[in-house]
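Left out: one protein chain. Kept in place: all the others.
Here is subunit A:
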Amino acid sequence: MNKTALSLAGQAAQARTHVHAPANMTVRELVRQASAVIAPLWPIAAFIARHPWMEMEHLSFAEVADRLQDMQGVRLYPSRSVLSAALARGEIDANILARCLEQWLDLQTLPVPRQAMARLCHALLKSQEESPAVADDLLDLAQQVCAKLPAATVRHGRPAVRPLSVQLGEPGRRLDQQMIKWCKLFLDEGQALWPLPGRDEGLYRAWRRLVPLDPSLTRTERARLATWPEDPETALVHALAVLGVAEDDQAAYLTAHVLALPGWAGMLAWTSRRAGQGDEWLLEYLAVRLSLEWAFCAPWLPKPEVDGAATGHAAAGDRAVRGAVVRDATAGEAAAGAAGQTDTNRDPVRLVALWLGYSGLTPSAFRQLPADVQAACIAWLDRFLRVDRWQLWLEAWERTYETRLRASILSSSRQNDPAAQGKEPSPVAQLLFCIDVRSEPLRRQLEQAGPFATYGCAGFFNLPVQTRELDSLYAHPSCPAIVEPKYEIRECPAPASSVTSYRRRRNVVQFVGGVFKKLKQDLLASLVLPESSGPWLGLYTLARTIAPGWAGRLWQRAEEAAYHKPPTQLTLVRGAAAGNGWEDGGLPVGLTTEEMVAAAGGLLRTIGLVSFAPLVVVCGHESRTTNNPHQAALDCGACGGAAGWFNARAFAAMCNLRAVREGLARQGIVIPDDTIFVAAEHITTTDELCFLDVPPLSGPAQAALQRLKQALAHVGPQLSAQRLARLPHVGPVRRPHAEASRRAVDWSEVRPEWGLAGCAAFVVGRRRLTQHADLAGRVFLHSYDWRLDPEGEQLAAIVAGPVTVAQWINLQYYASTVAPHVYGSGNKATQTVTGGIGVMQGNGSDLMAGLPWQSVAASDHALYHAPLRLLVVIEAPSNHIARVLAGDASFRRKVENGWLRLASFDPVRGTWETWEADSLPARLSQAG
């Protein structure tokens, strides 16, 4: 690296910073502020769909897109080619796009004729190219115009703070490599036989102890760190000082470092918070990172002047200023360059040329504008090209979708007019499904197949519990990530059953697997392992590959037989678990009757289920996939990334308890004695409904169950056929149901099902609103009857809970689609499970956070998931909506800042309203 080639010219920080840090912030506060750009990352075994920008909702979506493009070089909008495809398929209505532009222009405040702006924007919006073409003579003209402009005007770009190592190039890449290494060794969950020495003392201290011996550093680098502080906080402060980061830039500097590897930083944030340590581990991470940065970059830095003598580097004169932070006028250039794209769009000459070429302004007219207006014009166009035009396209796509959804909902609700309702027979069975978008097609088909009524609610069934399976050491927080578990529910053997045979079977399987693992990690024994296991493994591979469906099912059945549990029951009632040998893990085991009544009553009222059929089926859901590290991503998000059967069983059992029914009756929810609650599980990969816990049934309930099972026998294959039509296939599909079950057990299948891909909307309301609409499995459905909720408490709870969960899922898919390399999980074929906590790509990478490429794309040439922000539709009078918005600041912020979109259907007036972010404050003051 040529030292003189570096522009260490630290320009004065005249323009505003991205992350403005007030002076005198402690380093802890700085770290906390920097951590806001990332989201905690949960371990992959309990994959939580999380919204990657959850702590930036105080900013608008477009603003975050702008900043992240600057700081990270990541583009947060669908690409031009995807948008063109959507336009061609009619998913974007050109008229709506034009209307979006008009409305947007209305809000712009540039003292340039509106006509000129409109012409310019129209041309650039429609331009088929990423960077619109400009004629050479216009560029010459623009050059002349720019030459006469004051320098400050031309330098429109906002300076981005870039770490020294990134500016230097190679040291930055080395730094990332080293940090990946230290993070994976530190966070390993028992994959290595020899853990990182000193791991218990924390990341920084372990690193500090080992780094003087690390052969991947040069001798000089090791020597530099030999006297480095022992304490992470001191080290971080020291590193910031020796790197010469100006006080104002420190927050931005740390932010840039956090964003370099958001996955590993997110995993550290999660682990740290779970251990009750706040952002401590993130601080240690940054301490290691900046210390190493200094060790790598020290040769390029001026040496501390001890005696005032000019050192070699200081001799470079005034240019070798004391700042490591270079504020770059072409901000984000490095980041954009890092993303493999050169950003010619940001050249001011080009921007002026575009003004001249498309707006109709003459060069002289442009020159006559005041300097600050010229600067504003350049900056405005810069942002329009990078952010606003894509935002308009996205909004047009979303509004087109909304138009379609509105049409189908309005026509569905009209079909359900009150006169027709009276004729419908009362349902023989009611089914509760999770809000998950995969429930919608099954619900629709079931309702068409017989007198069944269905309801939607978050699949944890209002039970804030952690669950512990039979004999398990692990308690799973089986509720949404935003809910803190309050109780523990355990599975234990039913009174008359014996666990010995189960434990024996299970232990044998565990033993054989465990010995295999132990032998693999032994110097001598590992060498005989191929001979002792090769024939079996070869047989396994041959069978599962040649006959994936048959052998896969055989294997699955064998596994089920080995892990088949004796009849079990759940410790629902507080105090029932005492004396079974388990120590309490901090949470009370079981619920009191009052707590159960509150949980059950709350849910039933919220979804408007107050009169009961003889049979009520509580359906959790689960996916069945093989050889898939992201299996949990296809399971129930409301159950903390796990199968939903446990909560379904608990809820059904609870509602069958006599004490609970008595309590509910006192609240006005009378469950007839004949009515029985039954737990079931919807297997989303194979479109089956498995009944879990069937208590003794009353006569009518028995008949209803028979009818339901008969209906399911038809509905399942029909549904499979519909669903499979959307999945890519290698050959023709003859028997849909067989194909679906093949996908569930085929170990080479990378797209067993689409999961929640395609999710676009969330409807809160009565089923009559959507019953006759084909929502194509893209909509979350939450049952809600506004007539039972005069105070709006339940609506507020839905908005705070399930809507947030769905928003996280939606943005997880969104992010994995628009920026698959940073916010996705990369290609399934090249990923490797690391440390048992996540996946990396190839030889090593950031800890990949989102969904794999194959889960959002049908092939390398075509996306499957349409990246749209969630549209929330609520069936309630407008003043109810206004009340929720006024009462829930966080929800209001989501709407105002474009983190989701809100519409409502007024059941009284039969009208549809869109709550646009721009008009929200006015609307609320009007309503209030």
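Here is the rule we use: a residue touches a chain if its C-beta (ideal position, glycine included) is under 8 Å from a C-beta of that chain, and two chains touch if they have at least 3 such contacts; residues count from 1.
To be clear about the criterion, contacts and distances are computed from a predicted model.
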{"item": "Undepicted complex member, UniProt protein name, chosen from \"Carbamoyl phosphate synthase small chain\", \"Probable inorganic carbon transporter subunit DabB\", \"Cation:proton antiporter\" or \"VWFA domain-containing protein\"", "value": "\"Probable inorganic carbon transporter subunit DabB\""}
{"item": "From A:651, A:864 or A:905, residue that would touch the chain that is not displayed", "value": "A:864"}
{"item": "Contact partner of the left-out chain, one of A:184, A:289, A:399 or A:490", "value": "A:184"}
{"item": "Contacting the left-out chain in the complete assembly, out of A:79, A:131 or A:722", "value": "A:79"}
{"item": "Selected residue (touches chain absent from view) among A:529, A:690, A:733 or A:796", "value": "A:529"}
{"item": "Absent-chain contact - pick from A:223, A:371, A:542 or A:725", "value": "A:542"}
